Structure formats: structure tokens, C-alpha cells
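A single protein chain has been omitted from the complex, and every remaining protein chain is retained in its original position.
Labels A, B and C are assigned to the chains in the order they are written; within every chain, residues are numbered from 1.
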Amino acid sequence: MTRETGRIEAFSDGIFSIAATLLVLDLKPPAATIPFWQGVVNQWPGYASFLLSFLLIGIMWINHHRLFSHITHSDDALMAANLLLLLGVVWIPYPTSLMAQALVTERFREAAILYNGSYLVLALLFNVLFFTCTSRGLVDKKSTGARVTGKRYLLGIVVYALCFALTWWNVPLSLAVNAGMALFFLLAPCRSEK
Amino acid sequence: MTRETGRIEAFSDGIFSIAATLLVLDLKPPAATIPFWQGVVNQWPGYASFLLSFLLIGIMWINHHRLFSHITHSDDALMAANLLLLLGVVWIPYPTSLMAQALVTERFREAAILYNGSYLVLALLFNVLFFTCTSRGLVDKKSTGARVTGKRYLLGIVVYALCFALTWWNVPLSLAVNAGMALFFLLAPCRSEK
Amino acid sequence: MTRETGRIEAFSDGIFSIAATLLVLDLKPPAATIPFWQGVVNQWPGYASFLLSFLLIGIMWINHHRLFSHITHSDDALMAANLLLLLGVVWIPYPTSLMAQALVTERFREAAILYNGSYLVLALLFNVLFFTCTSRGLVDKKSTGARVTGKRYLLGIVVYALCFALTWWNVPLSLAVNAGMALFFLLAPCRSEK
Partner (left out) sequence: MTRETGRIEAFSDGIFSIAATLLVLDLKPPAATIPFWQGVVNQWPGYASFLLSFLLIGIMWINHHRLFSHITHSDDALMAANLLLLLGVVWIPYPTSLMAQALVTERFREAAILYNGSYLVLALLFNVLFFTCTSRGLVDKKSTGARVTGKRYLLGIVVYALCFALTWWNVPLSLAVNAGMALFFLLAPCRSEK
């Protein structure tokens, strides 16, 4: 029972792009009663969360794209595993706005736990999706690309589990590792291809 | 007058993915005045409605995808029937946010009636769409897939009518049947294909 | 300088589907202090505007889809004319929410003038788009479909100008004609194809 993956990708692209774009709705104009630039500067937690979450969703989209370029056909299990992953993607704007709010309250650590925890769950869901593909023969196993993708997903679990654990010890460091890994994933493949 | 179904699917994918993603806008950060985890826990009705509605929209998308994989060409009647179905999909975030609100007020049953009733109407609209396709010769009738899809849609009416009726007797049970059927539809085909 | 129309359609599909879906954001849960069903019933202006605008955007999408099925290639003028049309589509949620608000205030006529006027402008923009296509040779002129489409667009101007004028005389009638024409456009082609 083989079907083309085109529409699954179209639906996923829709979800990824909307989740990434909705992040901007959390940036509200500052109150008109305080000086303009001060109001803008006061919103740095919103900007920082927006930037980090946009990049993370974008990088997840790139990873999703890479995986699907190796998937030769689809079945219902793939659609179910993909749906669970998309549920995680749609969820991201919520911990993001909690982070933005928490940076100006006393509850920085709690929000970061929820934030880093959400990315840990997403890393797990990526592995569920990949395992679904390999166990049901939906990817071309001979392809090195597919093997590299699988290894990266496993690395993702390790890194996000580390971020999650770091949150109890040092919140800014945990977020820096999260952001740093995002940049590494974004830029590393570019260099290696040269 | 035959046209390709590609753009109908693209428009439908857009509607499904946006309706699914907008659900997260109902999750607002809890007030900063109550303890963080208590605020998060207090929002469980929002999380539960978000989760259930996302899965239901996702599963409806899968069913829509399955149906269109059997449609060989399209006409205006198909576009009209599809538009009515999409109207139902776009409506879902509204009863979802009523449910989330009602779980913490005294009006649990009323919101569940509207919620389960909306899904009953959607099940009917899926059958209108399927009937349009079969009566106008837009699906390949010899295909077993199309026949199975048609039977599932009829089953959908029965199950959601049951959920709707159950709401007057036992609200949590009606929602559990609703959620259980969603999981069954999501997971059942995977097993049968092995 | 010929380009494929695929991406123009994808961008347009995105705009149409998001504008149609955003309409639901105007439906807010009624206040928890009034009885549930009374709160729901009180929101009928919101439901009516939502229903009418969704169907009108959907029917405009169908018309857009029909037109593009006759367009054999694209150029910059087509992209510019299409962008102006999409601007009109994105605008629709705004007069819709003014209508929903006005139905419960004393300003029914004013909101209907803006509402019907917006659709008149959209009908004009559809003709600008069609004229761009014919004058630059982007549609297959021999096709009867293209000629029928062009005639319908001209009819659209007449009908929406009539609705607009009717608003000064009888507001409910003007909206009924608007809705009735939408249903006619939605259902008429189905009958004629048999």
C-alpha cells in the first residue's frame, strides 16, 4: 500500500511555516506611555524567544525535509508518526511565550524547564518518526544520507537531554547550548559539503 | 470537464494545517501572580482540548488525503462539497476553545454537546463529499481502497452520533469514546497493513 | 519571458486558505457569566458573518482556480495583478468583523456599505486580473472555459454593484442577494455540467 509523500510534505510544510510565523503574534507593541526605545529594549525577552524558536522550528523543518528526501513511499504508520511530530511543532509557540513572559518575572528556571523539555520530547518524536520509516522499509537503507540523518537524530536526543538537565544547574547555559547546537546543525553541513 | 485535483488538495492542506495550528493560540501564559507549575497545571483543560482537537483535525486530514488518493478527476460539485467540509474544519477551533473554557466552569455538558455535535456534522459532511464523488464518477469504483474509505465514513457517522447522544448521559465518557475512536482510526490501519 | 504558474498558485492558495481560516479567530467564547446557550445564540452575528465570508472567500478561490486552469504561462504583470487581488482577499476578515460587531449595534447600514463595497472592489480586481491575462496573451483564447470565466467576472461586477446600491435601500436584502449569488455561483456550474 504505497502512496506518494507529496501531500504529507505539503501538510507538514503548512504546519511548520504557520507555527514559525505565529511566533510574531507574541510581540505586541509596547505601551505608548513609556519612551519608544526603552519600550523596545524592555521587550528583549520576547525578541530572544522569537529568534530562538524561529531558528529551532526552521532547523527542524530542514531536518524533516532531509528525512523525507530519503523516504521512497509512505503508509499509515508514517502518517501517524508524522502527525505526532507535528503536534510537537505546533506546541512550540506556547512554551516560547511562557519563556518570554518568564524572563521578566522570577520564574526563569521553571519556564526554561518546560522549554527545554519540549525540545527533548520533539527530539524523541523525530526518532519515533525515523524508527517508523526504517522498521517499515520506507527509506532507502543503502543511502548514506539516511544513515547520517538517523545518527543526527540520536545525537539530538543526547543534546536536548543535556540541555534539559543543565536547566536545573544553570539556565542561561542550558539555553546557550540549545541555541549553539541549533547554529551548529544549521551551519555544520554547509562546511562539510565543500 | 476534468481538472486535476492538485490545487484543491493544496487549498485543503492549507485550511487543515492552519486550523490545526491556530489551536495553540488558545493557550495563553497563565497569570504571573500564581506559582508557575500551579498555573500550568490549572490550564489542563486547554491542553486536553488542544490535544484532542489537533489529533482529530490531523486524522480528518489523513482521511481527506486517503479519499483524494482515489479521486481521479474533479469537477465543480466536488469543489463545492469540499468547501463545505473545509468550513466544518475551520469551525473546530471555536468549539475547542468553548470546551477549554467550560471545563473550569459549570457548563461542561453544554460545551461538550456543541463539541461532539460539531464532529457529528463533520462526519456527515465527509459522507456528502464521498457521495458527491461516487455519484459523479470521480473515484475509481473498482478500487478496494475507495470502498473501504466509504465504509469508514459511514462508521464515522454512527460513532459520532453515539458520542453526541452519550453527552446527555455522561460527558467524560462521550469525550473518551471520541478520543478512543480517533486513536483507533489513527492506529488501526497500521496494523492491518502488516 | 514565460514562467510556470505553479508557485503563484501555491502563494495564492496560502493567502486564500489563511484568510478563510483567520475568520474563526473572531468567534470568541461568550462570557462565562451568562447562560451557555444564550451566550451562543447572542453570537449569531459572528456566526452569520463567519459563514458568509468563508463561503465568499471559498467561492473566490474556486473562481481563481478556474481562471488559472486556463492560464498557460505567467509574467510580471500577472503577478502584480494577482497580488492586488490577494490584497483584497486578505482585507476581507476586517469588514467581516465590523459586520459582526455592527449587527448588535445601531450601525448595521454603515458596516454593510463597507462590507458590500469591499466585495465590489474584489469583483473589479478579478476583472483587472482577467484583463491582464487576455491583453497579454496568457490565456488560451480559443478555450470556451476562459470566455465563460470572463463573462462571469463581468456579471460579478454588476451583481456586487447592485448589492452595494441596495445597501442604502434595504440592508438585509443586499446581504441576501450577496449570499444568494454566492450560492448560485457555487451550485450553478454543477447543474450545467450534467
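Some observations on this one:
The rule is simple: a contact is a pair of C-beta atoms (placed from the backbone, for glycine too) under 8 Å apart; a residue touches a chain by one contact, two chains touch by 3 or more.
As the structure is a prediction and not an experimental result, all values here were calculated from the model.
Only one of C:15, C:40, C:146 or C:171 touches the absent chain when the whole complex is considered: C:15. The chain not shown here is touched by just one of A:61, A:126 or A:153, and that residue is A:61. Taking the complete complex into account, A:69 is the one of A:42, A:69 or A:127 that touches the chain left out. Mapped onto chain A, the footprint of the missing chain covers residues 9-10, 13-14, 16-18, 20-25, 27-29, 32, 36-37, 40, 50-51, 54-55, 58-59, 61-62, 65, 68-69, 186-187, 189-190, 193.
Chain C meets the missing chain through residues 1, 3, 7-8, 10-11, 14-15, 18-19, 22, 25, 75-77, 79-80, 83, 86-87, 90-91, 93-94, 97-98, 101-102, 105, 107, 110-111, 114.
The working rule: only the chains that are shown with their structure count from here on.
The most distant chain from chain A, with centres taken as the mean of CA atoms, is C. Compare each chain's C-alpha centroid with the centroid of every protein C-alpha atom shown, and the nearest one belongs to B.
With angles rounded to a multiple of 5, the C-alpha fit of chain B against chain C returns 90 degrees of rotation. Separating the CA-averaged centres of chain A and chain C is a span of 36 Å.
Multi-chain contact residues of chain C, defined as those touching 2 or more other chains: 18.
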